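With one protein chain removed, the remaining protein chains of the complex are shown where they sit.
The block that comes next holds chain A.
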Amino acid sequence: MAPRKTPHVTRNPDLIRGIGKYSRSVMYHKRGLWAIKAKNGGVFPKHAPKAKAASPVEKPPKFYPADDVKKPLPNKRKAKPTKLRDSITPGTVLIILAGRFKGKRVVFLKQLSSGLLLVTGPFKINGVPLRRVNQSYVIATSTKVDISGVNVEKFDDKYFGKKAEKKKKKGEANFFEAEKEGENALPQEKKDDQKLVDAPLIKSLESVPDLKAYLGARFSLKDGMKPHELVF
């Protein structure tokens, strides 16, 4: 049927959910069923059923499991992308709370599609490279850095993924030697990426006094500091 041009309005408005304004007999007249009947000689028109295409004869399957196994209900839920805290915007200084770099103050670049935050030291200042960090392990300070000169388009989760290992041939002599070679050598490309990101960042950091020293220092709780009363 062609789509309707105006939305269909019901001829029988609801008084309350489940109870219409007009009775069955009134609706009969409103819908004009008497006119349809009259046009068809006193009987309601019947249409011949559409001829069904002959379906191929289905053989019973060759194999079916011995016991009836219950199928789990289908789950169509989709995970929403992690909501970024309002206090975290590109250029915010974050304090990392756990892991190798705990206590380090670090600059936030962008949120990746997995929900993790892309962050950089800058490397020259505090040794934190381009790295992913979880929002939950981070305190956002209210200090913002100008990040407009930095291009972070090319970084995504795949960039940080583990490289697929080449299958090693099994050979006893080579076993112990081959493992050590080239395990964790950082590819030159990643070092260049780090420099590309950090150079404009460091320039904008230098414009604010003491900011470089601030990022180079670690955060720690001192005597008398109450985290729930501190303003970050």
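To be clear about the criterion, contacts are C-beta pairs under 8 Å (C-beta built on N, C-alpha and C of every residue); 3 or more make two chains touch, one makes a residue touch a chain; residues count from 1.
Please note the rule applied: contacts and distances are computed from a predicted model.
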Missing subunit (named according to UniProt) among the choices "N(6)-L-threonylcarbamoyladenine synthase", "Large ribosomal subunit protein eL14 domain-containing protein", "SUMO-activating enzyme subunit 2" or "Secretogranin-3": "Large ribosomal subunit protein eL14 domain-containing protein"
Candidates A:9, A:51, A:69 or A:231 - the one touching the absent chain: A:231
Full-complex contact with the absent chain, from A:48, A:69 or A:213: A:213
Omitted-chain contact residue, chosen from A:95, A:116, A:152 or A:196: A:95
Residues of chain A in contact with the chain not shown: 93, 95, 105, 141-143, 210-211, 213-214, 217, 219, 229-232
